[in-house]
Structure formats: C-alpha cells, structure tokens
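Just one protein chain is left out here, and the rest sit where they should.
Labels for the chains are A and B, by order of writing; each one numbers its residues from 1.
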Amino acid sequence: MDSDDEKEERRSYNWEKGIDKTWENIGEDDSDLRAQERKRKKRSTQKAIQNVRKGMTRYVFVVLDLSKSILDKDMKPSRLTVAVKTVEAFILDYFDQNPLSQMGVIVARSSLAEKITELSGNPSKHISTLTSTSTNVSGEFSLQNSLEVARSTLCYVPAYGSREIIIVSGSLSTCDPGDIFETVELLKKEGIKVHIIGLSAEVYVCRAVTERTSGSYHVALNEPHFRELLLNLSPPPPSSSKTETRLIKMGFPQRRADISPSLCACHQQPKYGGYYCPQCQSKCCELPTDCQVCGLTLISSPHLARSYHHLFPVPYFIEHVPPVAQKTFGRDEAACLSCRVALSQAAVYTCPQCKGNFCTECDDYIHDSLHNCPGCEMQSRHNR
Amino acid sequence: MAWEALRSNRKIEADGALSAPRGLTQDDTSLLVVLLDTNPYIWSQRKQKELEWSSVLEHVFNFMSAYRLLKHENRLAFISVHPGESKLLYPGSTDPTGTDMEDIKNEIVTQLNAHTRNEELLKSNSGWSPMLSGALSLALCYINRIQREEPLIRPRILVLHASPDVSNQYISIMNCIFSAQKKSILIDTCILGSNDSPFLQQASHLTGGIYLKPSQQKALLQYALTCYLPDPFARKFLSLPTLTRVDFRASCFCHKETIDMGFVCSVCLSIYCGITLVCQTCGTRLLQMGTAKKPLVKKALPAAPK
C-alpha cells in the first residue's frame, strides 16, 4: 500500500505527465455573454414606449465642466480627453438623429459659465470651438451659473421645441452665487429639462435638480458606460405636455450653381452656388439654417426624412428559441428573408406584421440602422 | 533627426500597414449588387428609341461579365425589382465564388422566368408599382451579411430603373439611403424610363454615386462600362458625370405637389401647403401658425391716467 501510494505521488509530478493543454479545455457554457448583452440592451430600449409623442425639434445646451476636477486620471488618459471625445461623438450623433434641432455649448470654469457657441445647427463649428477652448482648465464648477446662462437663451426659444440642458460634470461640489433652488423653480416654469452625467460620484444637489425638472441623472462607471449614457440622450425624448403643437413655416430651397459668384448672406463671401431662400431670395451656404434676412427656417427634405424613423419605427421582432424554430419552420422557409442565410441553428426573429423570419444579424441591422422591415416593404404599404 | 525623417516618410511609403486604415487601394475586392426593374407593365409599353426587354438582359450580362474580369475575387448579386415582391435571384443556394459566367447567367434567367411568370404577385394589392424600397432593403441586408464574412470588401449598388417613383415608398427609400450613407455604400442609378426619378437622384447624390439617364439607350453597355464599372479607387482619377441640379424640395402630404415653402407639424413632421387646424397624420390640434422667434416680452401698457 505504501509503495503504491508513493509511486502514485512520484508519478503525479507535473513534468512527468504529458502536456496538459488546459487552454483547449475552455469551452463556452450556456451563459453566452454576447447574447446576454444583446438581450439586456433590447430590454432597455424596448422600455422606450413606442407610441408616445416625441419632441422632434430640440434645443439643447451642452455644459462641459472644465474645473480642476476634470483633470483627474481615473479615466484614461484623463477625464478631460474622454469627456471631450465623447461629447464630440454625441454632437455628431445628435445632429444625425435630430436634423431639425439646434445645439449650443457652454463651458463652466473658475466658478463662471461661458457660452462658447450659440444655438445653431452646424456640428462642425461646435466641435472645433470645443476642442480649441477645452485646453483651458481652471477653478471650480458652478452649477447655478451654468443653468442661468443656458436658461437665459432657452427661454426665448419657440414653444413647440423641447428644451434641454445636458451637463457633464466631474466635480463633487458646486460654487453658486445664490439659491440654486430658485433657479430650479424658474427652469421648471419654463419647462426646461436638465440631464446630468456625473463622472465622479453622486451629488445630492444634482439629484435634486434633475428630479425637480424631470430630467435624468446618471453616474458613469467607466468610459464605455459614460459613452453609452451620453449617447442615450441623442434620440428624441418623449415630449412633455407643456410643449405646444404648432404649424411651423419652413422653406425648401433648391441648390443652384451659378456662372458668376454672388455674396452669401451668412459669411458675406462671394460664392458660386448656394441655396436661395424661397421667401426673400437671399443666398445661404448650407442647410439646415434660419434665413439671415427673413428668419424663415430652411431645410431640405432629407433632413426631415432622417427623423421619420422615430415616428414610424420598425416593430420589435419576436424571438423564437432554436427548438421551437426547428419544429415550426419547414425546409423552404429555413432561410432568412433578407440575406438568405440558413436559419437552422441560431435564434429566429419574426416580424409581427409581415410574419417574415430573420436571422440575428439582420434583426440587429434592421433595428439599429436600416429602420425598414424588408418583409413589410414587400407587402405594399399605402399612406402611413 | 533620423527618427523625424522616418516619421515624415511614413505616409510616402506604399507600405500597407502604415497607410491610413481604410484608404482605397486598387486591390480592394468589390461587391456589386445589381437591381434590375422587371416591371412587366413598363417593359411592355416601350417607345421607339427605348431599349427592349430582350436586349436589356444582354447588356446587363455583358456588363456583369466585364465586372468579373476585373478581379478574380469580385462578388456579384442580382435582385429583381418586381411589383408584389423583389427577390434575390443570384446567389441562390450555390457557392458564389468560382462559378462560371455561363452558370450565373443560366441561374438568373431560370429564376427570373419563374419569378416574373408568377401571376400571384401581380394580383397582390401593390398594383403595378415595383417594390424598390423592398429591393433596396434586401440589397442592404445582403451587403451587411457579406461584410460580416469579408470585412474588407467594398460594396456598391447599381439600380437600373424604368418605372416612375411611388410616393408612398419615400420614407422607406430615405431610410435605405441614410443606412447606405453610413456604411459608405455607393448607389449608382441608370434610368431606362422616360422620366427622371427624384428619389434615385437623391440616393445617388447623398451616397456619392452616379446618376445617369442615357440619351441613347441602345448604347447602354458603353454607358455602363464607362461610368458604372470603375470601382471607388479608379473613380478617384476619372472624371465622371455629376448631377448639377438635385431637387431636394419636399412634396406636401395633402396634394402630393412639390412645394418651395410649406408648414410643418411640430409633432409628426408632415408637410402641408396651407394652414390646417388639425394635422391629418397625427390628429393633433394645431394652434396658430408659429414663427421662428418668439416676440420680445410684452409689457402690459400702463393704464391711462384718469
């Protein structure tokens, strides 16, 4: 017995055994992380109720905290670079999803708030001004001053638009000249919503401000979470009862290229072509904009069309788990309707309206980017 | 010093790893999706100078075979835009790469015959309008799938369209255009009918493709080989036809006429040419007309002294 045990021990030295390729033994169990992630995202977006009136014209001020606390290096390379990059991505996504809306940028430093760009529809101007001034960081963050500066412009904005302030703050305190809750009352009266994204920790005053103005307050855990929180604010929010419903007069100019140059109304520079306002015939360089001479909002039909998918979204597809899928679908139908890939193993998604079957990738693509169900498109849709 | 010299030379070298991530090179594999309008109502009523159905297929097949000669790995897909249902005719179920041009042609012709002779489709409630939005969505989903298999492929779409535009497909077509824009997919258009198509003009303009209405349709192959064959790399060097005027005007929802100035409902963004009290699409009661800027604060006038 003893010698047997000893022999066992001796044989059990690792270098005496053959190579144990432990890396090959790793397998994926049923908790497929990728699928879980998708389900979580789906659930969070499905919570957004579909048949709610959305605020299509938005007037948003983005406030960036440029106080000393933003130089902290807990997000790599520093909170400042991460914040600036994410705000740039947000600006681009915002104008992509809300072409009719306008945005302005405010920076808060040295206990003051400074409006660096006015409300406008031109993303590149915002981005360039932001990158040039974001290098100058100093002092403390002042919540009340930022809100006051934003409010002073937002109160003159037309009533049919939804008014929002989005604050990105990394500080744990605020340096205010007066009673912040008075400002909050004024904001509530004007119907301005405040959304705050904190980079450090939850602060009571931020929570109070957002709750009273029916906005949202989140604290970012890491860089991807921060990006997700900020980009979640780009789709149009449900509109509040305070916003009025109006008919807005808009012009649809045509682009003309002329043989001889003429001055444009926005830059006073001679240009060869441009868009001519249908009301006053003055020239402007880019759309969407407000005509400088007569004040008419000028847009082109693709801009309007970009927002249509918010109004007529694709219904969420019903998911079928593999065993069910194999039973109910015959051999002919075992191919995804849009990309013809075989459907046997993966989960199958069915459109509730046209009953077409789609694969996972097509389902993602249709809901994230295309906003058209190919099956529903085949069955003719008369006026929606 | 040597380090700086090295860094400045970085861009000049033709070293693949040091060039910009997705710059165009002449060795990019392309994916071409051909959308051919197979609307029998249109093709049966051709005027004198226009191309007949029998010759259109020949031109298209020759163009496709020239495309395949450009590069061995180039991929091809063929969708027929038909009233009732648009269908991906090639590739069907066989492995796409390595098939002879003859096999491709045969498969497309057999599938096309089966598809177009299907009278059920024509009886469906779509009437005589071909499903262009459906075909574009199909093309984009197929491209999305191929891009997963071969991430470095460069896709483009060629639409050969003869039927007039259908206004209720506007929103879906615009969605397809924006999705194509995001993925940098070019949409080239060739109009074989008698009227221009504003939808496809916008599609080609926004995605950077070519829009053409050939004046001599019998020379379709030459037009195709000159304008639509070059891949995005070659298009950098060649001077190709561009649109001078793109009609971006919207059409009003009540009369379907194009208008220069109109009124837009702030809730559902539907366009009207005149003032209405109730929006027809979303049913909201609309207050009086709003202008861009709110008037300055009106102070109540002091009461006149008695």
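Operating definition for what follows: a contact is a pair of C-beta atoms (placed from the backbone, for glycine too) under 8 Å apart; a residue touches a chain by one contact, two chains touch by 3 or more.
Definition applied: contacts and distances are computed from a predicted model.
When the listed names "Proteasome assembly chaperone 2", "E2 ubiquitin-conjugating enzyme", "General transcription factor IIH subunit 4" or "Transmembrane and coiled-coil domain-containing protein 4" are checked against UniProt, the chain not shown comes out as "General transcription factor IIH subunit 4".
Put simply, the missing chain touches B once the whole complex is considered. Across the entire complex, the residue among B:T226, B:T258 or B:T284 in touch with the chain not shown is B:T226. Across B:R46, B:K71 or B:H115, the residue that sits in touch with the chain not pictured is B:K71.
On the side of subunit B, the interface with the absent chain consists of residues 2-3, 6, 14-18, 21, 25-27, 62, 65-66, 69-72, 98, 100-102, 105, 221-222, 225-226, 229-231, 233-234, 236-239, using the contact rule stated above.
Rule of thumb we're sticking to: only the chains that are shown with their structure count from here on.
In whole angstrom, the spacing between the mean C-alpha positions of subunit A and subunit B is 26. Taken in their complex, subunit A has these residues touching subunit B: 53, 56-57, 100, 156-161, 239, 243-257, 278-279, 290, 295-297, 300-302, 304-309, 311-312, 336, 338-341, 361-362, 365-366, 369-374, 377-384.
Residue ranges of subunit B in contact with subunit A, taken from their complex: 84-86, 88, 91-92, 124-127, 129, 131, 133-134, 137-138, 140-142, 144-145, 148, 168-172, 174-179, 182-183, 202, 206, 244-250, 259-269, 271-272, 275-276, 279, 281-282, 284-294.
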